[in-house]
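Just dropping this structure here.
What you see is the complex with one protein chain gone and the rest in place.
Let's look at chain A:
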Amino acid sequence: MNEMAVPLPDDIDGAHALELFRQMLRIRRFEEKCAQMYSSGKIRGFLHLYIGEEAVGTGVMQSVAPRDAVVATYREHGHALLRGISMNAVMAEMYGKQEGCSRGRGGSMHLFDKATGFIGGNAIVGGGMPVAVGYALAAKMQQNGAVAWCIFGEGAMAEGEFHESMNLAALWQLPVVFCCENNYYAMGTALDRSESQIQLVEKARSYRVVAEEVDGMDVLATEAAARRAADSARAGNGPYFLEFQTYRFRAHSMFDAERYRSKNEVHEHELQGPLRTFGARLEASSLLDEQRRAELEADIAREIENAVAFAESGTPEPVSELGRFVYSEVQP
């Protein structure tokens, strides 16, 4: 492997570091399977892969407490799994089955789970941001200590909803952690082709929100940044903004021919990929070897295989159920 890898700090909890690696590997392999199932026609609609960005969600999710809410985007398979929605329920949702976490009504872009406070799966860019602000408002009014984690891409920062939401969260000092996953492309439009100010933290700071730039390819950095943000938000210091600089290795969606960037550019970033670099560091610290790797891969492969089987054998929601859940079934 990488002879140049820097060993992990001496004081690191080795088991925890290995667990971070396992979590990233799990969502990577899951999504590779999703892409495969898409190609074979089992999954339809849009499919937006998180491959390359795993260190962000994995690091962030370590600080998400049970009472918190996560408001994510349409590129949210990883966050959903990390948050604790079962792989079976996520895969079944992609298959459009009744056993899916949204009973087949949401698909890839709209994974929801009330039990874990996973409030979607919003496929309108910027659309989840006001919702996260509102959840934080409820938390503050109820003084329940919850934090709203608002995950979005840098493309959302061109939306009015970003600016309205930042202002409101700062004005009312609400416990929201704004997690910008800057993968440098809003679909096919590069950041510097769409923003007059590409120092994204400056936008947040203009609303007097504490903002940090974070290496989004380093899971230890993302974890530490998220912990600082969570501590600050929980202490009542208002919103916090984290810009995670990352990169999407795959196309925007399965329909994207990637005419806007070169293969070489993608390759350069892949060499700095979160699994590759962190795996090498684990090895340099003697926390990971070929055998342990093989064990992890085997466990994950088994879970994925089971999820596919679960989804395959799931129940198609009967068409007679079409009209359900437009309105709540229990009316006053």
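In this section, a residue touches a chain if its C-beta (ideal position, glycine included) is under 8 Å from a C-beta of that chain, and two chains touch if they have at least 3 such contacts; residues count from 1.
Criterion: contacts and distances are computed from a predicted model.
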Original post:
Just by its UniProt name, which of "Glutathione transport system permease protein GsiD", "2-oxoisovalerate dehydrogenase subunit beta", "ABC transmembrane type-1 domain-containing protein" or "Sugar ABC transporter ATP-binding protein" is the chain not shown in this complex?
Top reply: "2-oxoisovalerate dehydrogenase subunit beta"
Subject >> Absent-chain contact - pick from A:F21, A:Y50 or A:F112 >> reply: A:F112
Subject >> Candidates A:I124, A:M187, A:A294 or A:A309 - the one touching the absent chain >> reply: A:I124
**OP:** May I ask which residue of A:S40, A:Q142, A:S196 or A:S320 touches the chain that does not appear here?
**Re:** A:Q142
Original post:
For chain A, which residues touch the unseen chain?
Top reply: 69, 71, 100-106, 110, 112-114, 119-122, 124, 127, 129-139, 141-142, 146, 148, 160-161, 164-165, 167-168, 171, 324-332
